[in-house]
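Of the protein chains in this complex, one is absent; all others appear in place.
Coming up: chain A.
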Amino acid sequence: MPPKNNKGGAKAKELSEANQENDAAKTQTVFERAQAAYDLTRPPYDKEREELGGLHALSTVEKTAYANWFCTAPDEYGLLSKKAQKELWKQVNETNRPLRRGQIDRPKPDQWGQDKLGRNIGDYTVQQYEQRIAKEAQLTCLKALGRSFASKRLYASKGLVDSSTGEKYTLTEDDITAEKDRRREMAALTKDLYGEKMGPYSTDPEWDDVVPVPQMEPEAALSAIAYPEDYAESMSYLRAVMAANEHSPRCLKLTEHIISMNPAHYTVWLYRFANIQHLDVPLLDEITWLNGVALDYLKNYQIWHHRQLLVKRFARSERAFVMEMFAEDAKNYHVWSYRQYLTRKLGMWENEAHGELDSIEGMIDDDVRNNSAWSHRFFLVFSNPRYADPDSHATEPDPKVPADFVDREIAYAQAKIELAPQNQSPWNYLRGVLVKGGRKFGSVQSFVEQYVQNLGNEETEEVRSSHALEQLADIYEEAGDKEKADLCWKRLGEKWDRIRLGYWEWKRRSLKAASS
């Protein structure tokens, strides 16, 4: 505070202060009142000294009085000898000046802080200030009640018993309604007093445990948007729950709220989908909601991506259940039939996107004799509408199937035959693939021959798979080598597959009849 000019000025001020005494409450500011109160706690020469800018402006008596007053301060007084103390009091008496000393600190004009508009609260009139204090008290009370609500909620959640009544803590609807009302009142007060806006999230008890993450943006930001009510707040809560990786019904609601304001927020969609997966939201519920959003925002990319994810998720959940059924019976015809339907209906053809082929390979790895899985693989590879001819019969070549797929399937079947040569499923599969791919049986002759050695030589003949021997017969027949084909069938009936002797003999007769 700049030093005042002279003694007369101080006196004039003293006068005006006296005049104001009556209606002080109306016009006196908070700081002024505090200053006045402070002045009453010190001797007038101290105030004078201050106002005049130093001791030099005081009279000799007042200088002495000031020095005495200074020395009677508790910290100083103790330093004096008994004699000096005696001398001091004597001098005080002689000076005959008041020696007041209060316990309050000198008020600072900004000690009350600023209000929401940046005004110094010290400049408030006393009346204004008292209104403000009342509001603050009200807010404090509300906060206390809110804390008691929070404790009760905590106790109720832990199932604790109120020892005063002997009953369990329970949170009633009324409690929650009252808390919500309280929050609204608190929000209004907070806004009024501090200009802090409390949106629907900060006032919702459900969100109490979340500390919102405000938007961080350096100064001089470009293209700032005048966000609508609640948008900034909901976004700050979104950032918080996303950072915490929370998945809960309230998060689902939050994403719905944000999407309603900004449906092009691409991460909120992904986050919503994560919530849907985590909460196992029924597909139809989500689709119904999505329909509404799609009709409101006709040109939006995310909606349709979300829809695709939902359909994929549905496909996955269906397949998961199908696999659960297969865990009971891996050959259940109805379930396999449904799996085909699903593949067609949901377009689960491409392995990259749906992993259907991988899933089937897994099942074949589990049980290489699962013919149903082999059959489904055939369907998957040779009915894929991307390349296969939809009218192609299962037993006829389809030139539209790429040759490398045919090669891959032949190699796959052969690899599985090696695991268990006497397993009819991959042999049938190989046969089916060769026909589908328009390949000759002869193209796998060397592979087949490794399972059949020294055919016809009673001593050294070795057949590791009757199916190989049968396939070999067909290879010979195809090549016109009737004698060798006949030998295969003969040996099948004689030794390697006796139970079908009638069939093998019939094959021999048929071939003879055809050639004669």
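One rule holds in what follows: contacts are C-beta pairs under 8 Å (C-beta built on N, C-alpha and C of every residue); 3 or more make two chains touch, one makes a residue touch a chain; residues count from 1.
Everything below uses one rule, namely that contacts and distances are computed from a predicted model.
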Listed names "NADH-ubiquinone oxidoreductase chain 6", "Type-1 proteins geranylgeranyltransferase subunit beta", "Protein ECERIFERUM 7" or "Prefoldin subunit 6", with the criterion being the UniProt name of the chain not displayed: "Type-1 proteins geranylgeranyltransferase subunit beta"
Sole contact to the chain not displayed, among A:T29, A:N275 or A:S375: A:S375
Sole residue of A:W112, A:F149, A:W269 or A:W336 that reaches the chain not shown, by the stated touch rule: A:W336
Residue among A:Q138, A:N262, A:N351 or A:Q422 that touches the chain left out of view: A:Q422
Selected residue (touches chain absent from view) among A:K180, A:R464 or A:K484: A:R464
On chain A, residues whose C-beta touches the chain left out of the figure: 331, 333, 336-337, 340, 369-372, 375-376, 378-379, 382-383, 393-396, 421-425, 428-429, 431-433, 435-436, 463-466, 495-503, 506
